[in-house]
Structures are given as structure tokens and as C-alpha cells.
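Removed from the display is one protein chain of the complex; every other protein chain stays in position.
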Amino acid sequence: METIQFDVLTISGAILLIATFGIVATRGFMDWLNAYRYQSIVLSGITAIIGYVTGIWEIYIAAGLTLVIKSIIIPKVLTYVTRKLEIEFKLETNPYVSIRASVIISALLVALSYFLIQQIPFKSDQIVNAYLPVSMAQFFIGLFVLVNRRTVLSQVVGLLIIENGLFLFAMALTHGVSLLIEIGIFVDILVGILISSILLFRISRTFDSLDVGNLENLRDD
Amino acid sequence: MPSITMIIIGLVQVLVILGLAPLLTGIIRKTKARTQKRIGASILQPYYDLLKLVQKDEIVSDQTSWIFRVCPWVNFAAMATAAFFIPVFLIYTPFGLVGDLLLVVGLFALGRFFTMLAGLDVASSFGGLGSSREMMISALLEPALFLSIFVVAITYGGTNLSTLIGASSNASFLPHPQIIFAAIGLFIIILGETGRLPFDNPATHLELTMVHETMILEYSGKSLALMEWSQSIKQIILFTLMVNIFVPWGISSSVLLQSLAVGFLTFIGKISLFGIFVAFSESSVAKWRLFRIPDLITIAIATSMIGIVLCYL
Amino acid sequence: MFSNLVLFQISILIFLGGALVGLLLRNNRFTRHAIFGSAMLGSVFTIMFSIGVITGKPMTWMIPNVIPFFDLEIFVDGVAAFFLLIVGIVSFAVSAYSIGYSKEYQVKKRTMALGFLFNVFILSMVLVVASNNAFFFLLFWEVMSLTSFFLVIYDHDKEENIKSGMTYLVMTHLGTAFIFASFLLGYIQTGSFSFDSFRHGSTGFPLLVKNLVFIFALVGFGTKAGMVPLHVWLPKAHPSAPSNVSALMSAVMIKIGIYGMIRTIFDFSGFGTSPDFAWWGMLLIAFGSASAIIGVLYAVVERDIKRALAFSSIENIGIILIGLGLSVVFASFQLTAFAVLALVASMYHTINHAVFKGLLFMGAGSVVSVTHTKNIEHLGGLVKQMPWTALLFLIGAISISGLPPFNGFISEWFTMQSLLSSYQIPSTILQISIAFASLPFALTIGIATATFVKLFGMTFLSKARSKYAMNIKEVPRSMILGMSILAAICVLFGVVPYLGTSLISTAFHMHSQPSSPFDSMAIQNSSGTSFANLSMPVVVIMLSSVSIAIFGFIRVLSGNTKKTKYGTWDCGFGSLNERMEYTPTSLSQPIRAVFKVFFRPHNQTEKESFGENPYLLKTIKIETAIKNIFEDLLYTPIVSSFVFFFDKVRRLQTGKINAYLLYIMVTLVLLLLFVRLSNNA
Partner (left out) sequence: MNALISNLTILLLLLPPIVGAGLVTVIKKKRTIGIITICAASLILIQVLLLVPRIVSEKTITAFGDTFYVDSLSAVILLSVSVVGFVAALYSKNYMGRQYDNGTVDDKHIVRYYQGFNVFLLTMLVVPIANNLGIMWVMVEATTLVSVLLIMLYFKENAIEAAWKYLIIATVGLSFALIGTVFFYYANINANTSEDAMNWTGMVHNAKLFDPNLVKIAFVFILVGFGTKAGLAPMHTWLPDAHSEAPTPVSAVLSGVLLNCAFYAIIRFHIISSISIGPEFSNQLLIILAVISIGIAAASIYFQKDMKRMLAYSSVEHMGLISLGIGFGGLFGIYGALLQIVNHAVAKPLMFFASGSVSQKYEAKAMSKIKGIIRVMPVTGILFLIGGLALVGMPPFNVFLSEFMILSSGFKSGQFVATSLVILFLVITFAAFLRHLIKMIFGNPLSEMKKGEMGKLAIIPMAILCSLVIIFGIYIPTQLQTLIHNASTIISGGGFA
């Protein structure tokens, strides 16, 4: 029983990572969005697994929320906001590091997460054992996407990856803190995405482009 | 308190200096004339000059201020006061308790300060020229002088001239090799201070060469007399110091009349000889270019520094 | 009548009152009088209580917990009182002077802030000296710097002044940082910021700490005092300030730096009578000599009268430091008598410099206020139009040149005697080095005389060289009064050195010598013979009697002669005009030429000739400038290397959000790795 569970956990973690790699490896906005949707579905599945393993019913609610918000609402909002944008705005044409190299770096980041987490005692908590490094890798990859990509849209996506990692992390470690806080966090994220969408919209209107290269007026040299 | 006799002897020493000052100038001039195959004026000529100048009317420049008029008096007072502290034929003076060698140097500087101001006061380029050169020379002579005083003072134990000359007259010559260096240094300094060649030619009126003369160019009558006199007092004071410190032979160490007389005579002899020596050495060199003078002073400084090192080693 | 403490409190209240008057009342004649009148009154009380402390007991006062953890501790002992006396005397004279001087500012409607800052400035100096707690010392110290800074930039119409002010403020702040460090070392060792605990605990400091305390204090207080090479602010700030403030800054404020040094060295640094500490003294002598010679070299070639005075302040600080250093050296070899001699020399020069530099700056201020130029190239002939200022300035000039019979001579005599006494030190190396240090010292005195011949001569004598110096009037009586007070002290402290020596020896609790005004100041050899003697009153009697005698003598000899006025001899070329005079630059040209290694002068000549012949010149224009080697070789490289580095750092803010996120990522990863790896080890 134990081993099977462990396998499930590991495999689901791996799938999540693959989904994340999918975001790293693609250029077009719709491709990311799909990858993100896919990632969110996996995430909600993982949440459900956690709920199953721990037997806490609230986690199922969280899984449901994730499914609804992350794989439906957020992609919808982003599509809605960007529907008027020309297609070339949505294409990441010129990242700092090439796609191929990005994938390699992402792999390194995954290794780094495993390395960093190694020493934390888990009291043989398999959920934590399995998902903590994965979520950590999510943060780093998300951050890397933010650092690497040059369009405003892909930065939003980077942010979303981090949020997903965060969610997984919180779930894995805490099995749901308390509903109130959980909802608070959700609302915060949602509002954050909304505001960034407004900003996105404004940026495209003001600068006629979504390249962050336009956002370099404020500097000290 | 020193006794009345001592004070009288002290005052006599002062009068000797004041009185003999023009004579020394006369001797030097006479010697120089002779070396130049001239007969030269009498050695008493400076006295006649002074007397004549005193009795003449004065012409004062309308540009000048009270500084110009006050200068000769300040100068003379400073030099004459300096004379109080110099042991001439006795190894000490009762006024030694009042002032020392550094005060003498200070009084000289006071005189020079006013002379330089007087040179500027007349508003001619001559005066400024003299003051300018004097500023440089005196500024450089000051450290040289202080360093040689340093050697002498720590060798003989004091800047108090009575102590100093007392110690030097007791000392044998050899144990103090540094004294030779101090003597060389001081000699150069004396040439500079008294405006002798190669620093300055007291007998010329050519703007390329003069230093001291330009500053007193506008003086006439008794002011000029005072300036000349105080200059020769300064000269004799320095010569006296030189001979009494480095060649203290014959100087009287007691107040006995006999030894005083001997001291007085040897003093006259020494100072005349030294004057002649200076005159000879002056005849054998030419006036140096103004900007080579620092080199000469540097030599004085260097010798004094060697003297200092020798003092301590 | 009143206890010292009450007098102290009254003086503080009066200064505060003066400051408030400056803030609250209207800009008119009465306010001007009230502001500076209260400064005068406050100074009187300061003088009264400091004399009370010197002759009586030290004064203490404490208000606990004014600010959390810090008590306002006031402690005035003889040393502090001595410096307070200097503050009081000079402030009194300068305040009197300011009544007349600030008229110009009243017209420009700016007396108010001047009055406020002026009073606060004096007050802060009083409180710095009086405070007995590191926190409050630094607090008042910074207030002092700040108020003086505002006074420096008081004429902020000129960009120049603001620049000088900034240099000053930054330098003095840097100095404060060092003072702070010095006090912090004491705090670490004793766990308290009270000077009392420093005083008691300092002997137990480790040697390294003692040395560091000394070094930090030297740098910190040296900056304020204008010690080379930390002096760069001084020749900028002092000329920029209104002249009454320059007088206060140069005469008093830089002395507070000396006070700090003395306090730290003898009280807080655990200085002991052991040869371990001799190098402190040697360092002081080295810096002192450098300051003296470098200060005076810049002074002598300077054309701006106030800058020249400022450089001369650096010189005099050098002389004070030489004395102080000698005292430290002697003390460390337990040559107490000589240590006392050197300390008297140093302190005598401190008070002297305060007096004559105050006088000279006020004199310069008078000149500037009537001629509206600081450049002596444009001046000349003022002695006829402002005879009083000229006379008083002359007294100052004679004093500062170290000529008998005024006060400068006395302190320089003491310093020279201390230098000569170095032969008593039982270390050949030190003996020889100190002897060599006397070379720059003596050179300094020589050049200082030249400097003041130039300053006085070019400003007051001969003919006016430009219209600035024509048709001017003597300054108002209050200004003359202010200067006269200090001039009188110059004379008094020169003629009766007993006043000074007894003041210093009482204040510092040292053996008093001489014991009466007419007694000669004597220095004994170890064998008991007299090394040196000086009795100024008698010298003055001699000088005056000789003058009278010779006057009579000449009078008798000359009979009846007359004086005729006539133009200066012009070599028969027609009347002399001001263009034929010597100018300040040409006057100091020989010295500039001799020290060209130092000045690095560069001359530029432009000639325009008639036709082909190069010898027939129509016009010739010569420009000459000297290099400021400290700024060029020391400060500029340091500042520019900092700037270079900063330029790199600020480029971190590239404007690229990707870069910003990268910083976060890198920081996070580095910190995590740090945790991870430090745990493995």
C-alpha cells in the first residue's frame, strides 16, 4: 500500500513538472495558456490525491476551487484581456536565454530544489517528501521564466507558475491551513491577476506593445 | 638682582656695541678698498656720514604713511635693545636674565619687518622689489639661523647668551666637532643677514642687485642715519656673536679691571680681524644671482643639520 | 555672588534668548543690537564662570535621562574652562564687532537668520566644551558644525560659497565619524558613554585600543582643527563666511578641535608615562610640522586676504600641534618639567592664535566691508583712509609673525625652547627627528613674517591699485571696539606673559612659572645653569627707554631740521602711478620660485608685438596659477575612485524588470545555498 501511494505521488509530481516544462519550452501565448491549464488540472488532481491521502474533506473543496479558478477563470480572463492584441505581441520572440538553454536551466533548477530541500526532516511524511521539491522547483522555474522572458504576458504566466507552486507547497505542507486563510490567499491571487490584467491592457494601449523593453524609462543611469 | 657694577658694565658693553658699530663698517669698507687697489675713505668715515645725515633736512615722500616715519626708530630701538643681551668683552651680561639669543633674533626680525613695510610704503617699484627679495631671503635664513642656534644651544647648554658664551669659553675645541659645522652655517647666515656679498652688495645702487638699499632708498636725513646705524649695529652684534661663541679666546671671565681691559682689547682685535676677513672673502666672490641664494642658504642649513646629527651621535 | 553653575546657566539662557530674538523680532536696528548685544552679554557670563572655574573648583551639572539612556552631563574643569575662556573672549569681541558689521545684512534684510545662527553657534561651542558625555558632545559638536555650515553659506547667492560650504560640511562630518569611532571604542571598553567612565576606565584599555582611540581622535579632531592633509575645507569655508563668522571659526572653532585632542589624549585614551606612547607625540609633531609649513606656503602666495588668513590658521594649528606633540613625547619619557613647558607653549599659542586671528579676520572683514573685494591685488593705501583698522591690523600682523614684544613671540619662544629641550629625551632617533622638525617650524616662522608683510603692506600701504580702494571711510566705532579688545589682549599677553602662563598653569594644574609678572621665564639645565631666560616687561622697558634715549640723542645732535614732502623718486620718468607698484603676486614671486617643487606653478604668457620685431611688445599678458597638490594628488583620486565604483553600483538599477527579478532570484538562491552549505560543514 505504502509503496503504491508513493509511486502515485512521485508520478503526479513528475507530471506537474512536465507541464511546467511545457510552459518553459513554448513561445506562443496560447501554447502557454494551454500548458498552464494542463498544469492546473494536474495540480487540482494532486490536491485531490492529498485530500484522499490525508482524508481531510476541505482539501477537496480546494481542489475544486483550483480546477475552477485556475484552469477556467484565469485562462478566460487572460484570453479576454488579450483578445484585441495583435498576434506578434503574444509571441515571445526574444528571450534572454534560448528555449533550449531554458529547458536545461530549468532542469538544473529542479536539481537545485532537491538539493536544497534534502536536509529538512519530513518525519516520513510522504506527501511532503514528494511534493515539496516539486513545488520548490515550480518557484524557481517560475522565477526563471520571469527573469528570462521579455513580454509582459509571459511574465504574468511566470507569476502564475509561482502561484501554482505556492498552492502545491501550501497544500503539501499544511494540508489546508484553514479555509479562511486559504480563501484569503485565493482572493489575493485573483485580485493580483486581475490587476495585472488591467495593467497589461493599459500597457498595450499606452505603449502599443507588450515588450517589457518599453518599461525601462525609470532607471538610474 | 645683579649689582650696580654689573649693570654698569652691562651698559658699557651696550655702548661699546653702539659706538663701535660704524667703526666696523669703516674697517670693512677700508679693507675692501685696499683689496681693490683703492686708498678708500677713512675708517671713521661712517661716523662723519652719520653726523652729517643727522643734521640735514629730510624729504619725505607724499605717498608714505606713519609706518614709513616710524620705521627707523623701531629699527634702531630693536637693534639697540638686542645689544643689551650680547656679552662683548665679559662672558656674561646682567641682562642675560631678561632675554636670550632667540629674543635677539626676534628683535632683528622686528626691525626687518618694519623695513620691509617701509619699502612697500613708498609706492615705488624699487621699494617693492627690495621687500620682495628680502622676504625670500629672510624667510629662508630664519630656519638656517635657528638650526645653527640649535647646535650651539644644545652643545653649550642654553640660548641664554651668558650661559652659552660662558660654556664656550670653558670648553676645549675638539670635543665638539659639531661646532665647526655650526660656525660654517652661521658664517653664511651672517653674510646674508648683514647684506654682504654674495647675497647683497651694500655698495651698489643698481636695481638688479640691491636688496637692502632699495628698501631704504627713500630715506634721507636723520631717518637714513638711523637706518644705516641700526644696520651696522646688527652687523656688529652678529660679528660679536660669531667671534665670542666660536673664538672665545681672551674674553674676560671676571669683573677685574685688568681682565676686562684685556677682554676689551682682544675683542677689538678679534672683531677687526673678522671684519677684515669678511671684507676679503667678499672681495673674492661676485654677487650671486638672486635665485642661487637659496642654494647658499641650503648649504648653511645642511651644515647645521650635520652639526645636529653630530651633537647626538 | 553667583555660583559658577548659575553663571553658566545664565549664559546659556542669554545665548538662547539672542537666538530667539533673531527668530522672532523684526529686522531693524534694534534687533541687530539686541542679537549681538545678547551674544556679548552671554560671552561676558561665559568669561566670568570660566575664570571662576579656573580659579576655583570644577563645575558639574547633570540632568538625567534627557533622552532615553543619555544623561546631559556638564563638567567644566580647568582645561575646559580655559577653552571656554577663549570662546568667551573672542566671542565678546566679535559680537561687539558684529553690531557694526551686520549693518550690511540688515539692509539686505537678512540679519535675523544671521543672529539666530550666530548665537546658536557660540552656544554650541560652549556646550561642546562643557559636555561630559559622548552623546551630547557629538550632538553639540554636530550642531556646531551645522550652524557654522549655514553661516558659511550665508551668502548663498554665490555658487562658490555653497560649494565651499559643502566641502566643509562633508569633511567635518567625516571627522565626526572618526570622533564617534574613537568614543565608541571607549564605550565598548567601559560600557558607558559618560566621559567620567572613559576617564576612569581608560588606563585599563588594551594598548591596541589606546592607540586606536588616539588615531581616531587625531583624525577626527584634526579635521576640525584643519590639520594637513585634512585641511582642505578650511581655506574654502573661512573666506566664504561673513567675516565675523570667519573670525569665530578661525579663532575659536578650530580650537575646539584642539580641545578635543587634548581631552582625548590626556583623559580618555589611557595615555601613560611610558615610551610606548612617544610615537603619538612624534605623529603629532609630524602632522604639526606639515600643517605649519604647508599652511604658510599657501598663505604667502595667496591673493585673497581671507584665504591667506585661513591658510595661516592651518599654519598656526601646526605650531600648536608641534607643542602638543612635544608635550606628549616629554610626558611619555616622564620629563614632566619639559612636558609642562611644551604644553604651556601649545596652549599659549592656542589662546594667542585665537586672539590675533580673531583680530586679523575682523580687520580683513572691515577692509572687505568697505572695499567689497577680498583680492588684495585691488587694494592698497588704506592706511590713510582707515587708520584705526590699519593700526589694529598691524598689531595683529606683528603678533602673528611672532615678533617681540607682542604675544605671538612668547608662544613661539616657548615652542622653540621646547624643541631645544628635546635633547633631554633619551632616544637618539627621537632627538634627531625633533631637531629636524624644527627646520620646518623655523621656516614657517620666517615665511609667516613674509606673509604678513605682504598682507599688511599690500592692503594698507602704498597707493590704491584700483577704484575699490578709493573713496572709502573708516568702519563704525563698534567694529573698531571689537578689534581693539583683541588687539589690547595681543599687547597684554606679549608684554606680560605672566598673565598667560599663570592662566594656563592654573587651568591645567601645573607648576606655575614665573611667579610674578616681572620674574623672568627661566628654563634650567639639568646642571642647574640657566638654559634660557626671558622677561618681557623688562624688554619692553628697554625698548621704550632706548627709543626715548635715541630720540633725545638724535634731537640734540641734529638741532633744528625740517621735513619736506615730495613725491617718491620716479627716476625722472614722470609721476609714478599705481601700475608701477609692486603687486602681491610679484611680491611673493621669489618665494613661489624657490618652492616651485611644491607649488608647481604654471605660467602662461601671451604676447602681442608690433610687427615683426619680437622685442617691441604691444601687450603682454601673463597668467600664473599654482597647483593644489592636496586636491590633485590626494582627494581627487580618492573621490573619483569612489565615484567610479558608485557608477557601477547605481547601474544595478537598469530599468529592466528581468534584471530586478534576477537579483531576487540570485539573493534567494545564494542565501539558501549558504544555509544548506553551512549546515553541512
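First chain written, first letter: the chains are A, B and C, and each begins at residue 1.
Simple rule for what comes next: contacts are C-beta pairs under 8 Å (C-beta built on N, C-alpha and C of every residue); 3 or more make two chains touch, one makes a residue touch a chain.
Nothing here was measured: the structure is a model prediction, and the numbers come from that model.
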Where does the absent chain touch, in terms of which shown chains it meets?
A, C
Please pick, from C:55, C:641 or C:667, the residue that touches the omitted chain in the full complex.
C:667
Touching residue (missing chain; options C:432, C:488 or C:657):
C:657
Among C:20, C:181 or C:432, single out the residue that touches the unshown chain.
C:181
Hey, which chain C residues sit against the chain that's not shown?
66-70, 135, 138-140, 142-143, 146, 153, 156-157, 159, 162, 165-166, 169-170, 173-174, 177, 180-181, 184-185, 187-188, 193, 642-643, 645-647, 649-650, 652-653, 657, 659-661, 663-664, 666-668, 671-672, 675, 679
Absent-chain interface residues of chain A come out as 116, 119-121, 123, 128, 139, 143, 146, 152, 155, 159, 162-163, 166, 169-170, 173-174, 177-178, 180-181, 184-185, 188, 191-192, 195-196, 199, 202-203, 206-207, 214-218, 220-221
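The definition used in the following text is that only the chains that are shown with their structure count from here on.
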Joint neighbours (chain A and chain C) are none
How big is the gap, in whole Å, between where the Cα atoms of chain A centre and where those of chain C centre?
69
So how far apart, in whole Å, are chain A and chain B when each is placed at the average of its C-alpha atoms?
99
Which chain C residues touch at least two other chains?
none
So in the complex, the part of chain B that touches chain C is made up of which residues?
51, 54-67, 73, 76-78, 80-81, 84, 95-100, 102-103, 106-107, 109-110, 112-113, 116-117, 120-129, 131-133, 135-136, 138-143, 145-147, 150, 153-154, 157-160, 162-163, 217-218, 221-222, 225-226, 290-291, 294, 301, 305, 308-309, 311-313
Per the touch rule above, chain C residues touching chain A in the complex are 650-651, 653-658, 661-662, 664-665, 668-669, 672-673, 676, 679-680
Chain C to chain B touching residues, read off their complex
300, 381, 383-384, 390, 394, 398, 401-404, 409, 413, 416-417, 419-420, 423, 428, 431-432, 435-436, 438-443, 445-447, 449-450, 452-454, 456-458, 460-463, 520, 522, 525, 527, 529-535, 538-539, 542-544, 546-547, 550-551, 554, 557-559, 561-570, 576, 578, 580-582, 586-591, 593-594
